[in-house]
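Then we have chain A:
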Amino acid sequence: MVRRPFFWIIALVIAVFAALPAIGNNVEMRESLVLACVYITLASNLNLMLGYAGYINFGSIVFFGLGGYICVWLVYAHNWPLLPSLLAAGFGVSALALIFGLGILRLRGHFFALATIGIVEGVQAFAENFSPWGGSSGIYISPAVFKPFGGAAEALWVIYFAMVAVMGASLYLSYGIKSSKFGLGLLAIGQNEDAAAILGVPTPFYKALVYCISAFLPAITGGLYFFKSAFIQPSDAFDLTLSTEAIVICMLGGQGTVTGVALGAFLYEELRGYLLTSPTFADFQLTIAGVLLLIIVLFFPSGLMGFIYSRFPRTQKVLE
Partner candidate 1 sequence: MSEAILEVEALEAGYGEVQVLWGLSLKARRGALTAIVGANGAGKTTTLRAVAGTILPWRGRVTFENEDVTRLATHEKAARGFALVPEGRQLFSSMSVAENLELGAFSKRASHSFATRRDQVFALFPRLAERQGQRAGTLSGGEQQMVAIARGLMSDPTILIIDELSLGLAPVVVYQLLATLKKLKEAGLTILLVEQNVHLALALSDYAYVIAEGKLFTEGEPAKLSAMPEIRRAYLGL
Partner candidate 2 sequence: MKRLYLLAAAAALIATPAFAQNTITIGFTDSVTGPLNVDSLGQTRGYEFWRDEVNAAGGIKAGGKSYKVKFVSYDDESVGGRVQQLYTRLINQDKANFLFSPYSSGLTAPAAVISEQYGKIMIDSGGAEEKPFEQGNKYLFMVITSATHYLSGAIEALKEKDPHAKLAMVYSDDPFSKDVLAAAAQQAKAAGLDVVLDESYSPSTTDFGPVVNKIISSNADAFLGGGHYSDGATLARQMHDQKANMKWMSILVAPADDKFAELGPAALGVTVPSQWEVQVSYKPQFGPTTAQFVKAYEAKFHAPPDYHAASGYTDGMILQHAIEQAGSVDPEKVTAALNAIDVTTFFGRIKFATDPGHHGLQVGHKMVLAQWQMINGKLGRQVVWPTEAQSANLLYPMPASK
């Protein structure tokens, strides 16, 4: 893996993400890249389910939100330091994903998609009623938690670098799985699940495993994100729109590709950010986003990577 050019491309992306805002202490750029990191992490992990195994998961936000809740709650109520809280969030949510997965992975197609929507709504409604997590008011953590990092300003940088690391880990994970036997099995499931099972792919195990794996890094990113916000509430933690956006990103970039999804996430965040803050487009940003998406779905169904591959066939050798 280390010898392949793509390994170094990912390393370069991580380096650029880490270095760009750090040069000249560009905080505004950092904040924009924080969201880009979140989108890349969410979309890349969603891509394991969607692009590889062909399962439409509207519930990726549940991993993010639950990760955030577990982490913030441990920091707030039990005074845990950040790192163990994050790990607890990652492993806890993965374990939950395994339990959810065992139930709903028997479903296929639209039914699976619907069940994941049900899980998002159900978990959000649960969090709104669960008093240890502050119910619908959520949890505030005092700015004092940033003290161990040397103050809020320093803490934000530490958190940012951690998020870049998690994003990088997501890309390596996507890449590693894609070039493994496990990944091949997933792609086979995505093509034709019954045929894959007949060919000897242990489909139930693979599906449960990928669902579980795809929960880990989003949970950690959720923990970092809401720790950074110092505030978490159900409507933000389990916002169905973010899940939908992650799916749109996979489409935009080209589902099943590592580069495409990462690039799609980055472009999407920049575009949304631009539309939202542009004085010209602000009133119609939803409409414009809708029209753009429709054009992409109708005329560029294989996404950005499909377009790049067809225009520059040689890139296929380098990119994944």
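In this section, contacts are C-beta pairs under 8 Å (C-beta built on N, C-alpha and C of every residue); 3 or more make two chains touch, one makes a residue touch a chain; residues count from 1.
On how the list was made: all candidates are chains of the complex that A comes from, given by their letters.
Just so we're clear, the structure is a prediction, and the values are computed from it rather than from any experiment.
Peer 1: Contact as defined above, complex as supplied: which of the candidates 1 or 2 touches chain A?
Peer 2: Candidate 2 is the one in contact with chain A.
Peer 1: List the residues on chain A that touch candidate 2 in their complex, please.
Peer 2: Listed in rising order, the residues of chain A that touch candidate 2 are 27-28, 31-32, 34-35, 125, 128-129, 135-138, 140, 142-144, 152-153, 156, 229-231, 233, 235-236, 239, 241-242, 266-267, 270-271, 273-274, 276-279, 282-283, 285-286.
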